[in-house]
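The block that comes next holds chain A.
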Amino acid sequence: MAKSSKLDTLTSELENRLDELFREDGQPGEPLQFRDARSQPLAELKKIVLSIDWEITPEAVESFLAQIRLLKEAYQADKIVSMFLQILGSLGQYIKSNRSKAHPSTFSLLNSVFARLEEITSFPKMRELEKRKLLQMEMTAYQQLREKISQRRAADEAKPVPPAPAKPPAIPAASEVTAPMLAQAVAELKEFFRSEMAALRRQLKLKIDASR
Partner candidate 1 sequence: MAFVNLKNKLIQVKIVYYGPGRGGKTTNLEYINRKFQHRINSEMVTVKTHGDRTLFFDFLPFDVGLVNGYQIKIQLYTVPGQVKYDATRRLVLRGVDGIVFVADGMLVRRETNIQSLRNLQENLASYKKSLRTLPWVLQYNKIDLKEQGIPMMPIEMLEQDLNQESPRPYFPASALEGTNVVATLKKIITLTIASIRKELL
Partner candidate 2 sequence: MSYTLDQKQLDRIEDILKSELIDNGVRCVFLIDMAGNIITNLDNGEKQHDIYSLAALAAGNFGAVSAMAKIIGENEFSLLFHKGKKENIHFNKISSEFLLITIFGNDISLGFLRMKVAESVEHLKGLLEPLSREHL
């Protein structure tokens, strides 16, 4: 009798304990949120990219750059994603500095780099080779844009200075400041890509050698 009543107590205590345990896990809490964020890590960035497509406001560009900074931290370990974020950050900086003087192709490149990044992060099982291929495509496009920008700048410098408009626009003359900034950013980016690509190649070679 005493034993069975002890058992009852144990059972009821256990049941209570289990109730509490499962009630805690069942509540929406930090871990669940984190899981959500992991399944849609680029959701916030996507919203900003879409809004920039419709309207380029200084606030949107700042949000974009802030979000890129956040994501860079989150993806520190992923070299390829980091490189994509580097390109996006560089484009964002260029838009911030140049605004309406930015090359029109900047925005389509921004969209395509983001689209590739989204692809990569949505399919974690994607092969390394495939990811590198996508990255290479965007890097080439980025290089081409950079060339278009320098060609345009060279053409503008060759033109005679037009007469000042009646009401000059309130846009800062950022082009002289931006050129060295952009060149430096691109040089750093290039060096970064070179070293990472070399590291990836070494890793791949090691894997192939090991499998033989």
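Per the selection procedure, all candidates are chains of the complex that A comes from, given by their letters.
The criterion applied here is as follows: a residue touches a chain if its C-beta (ideal position, glycine included) is under 8 Å from a C-beta of that chain, and two chains touch if they have at least 3 such contacts; residues count from 1.
In this text the structure is predicted, and so the values were computed from the model without any measurement.
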Of the listed candidates 1 or 2, the one touching chain A in this complex: 2
Interface residues, chain A side, partner candidate 2 - complex: 52-56, 99-100, 102, 104-108, 111, 162, 165-167, 169, 171
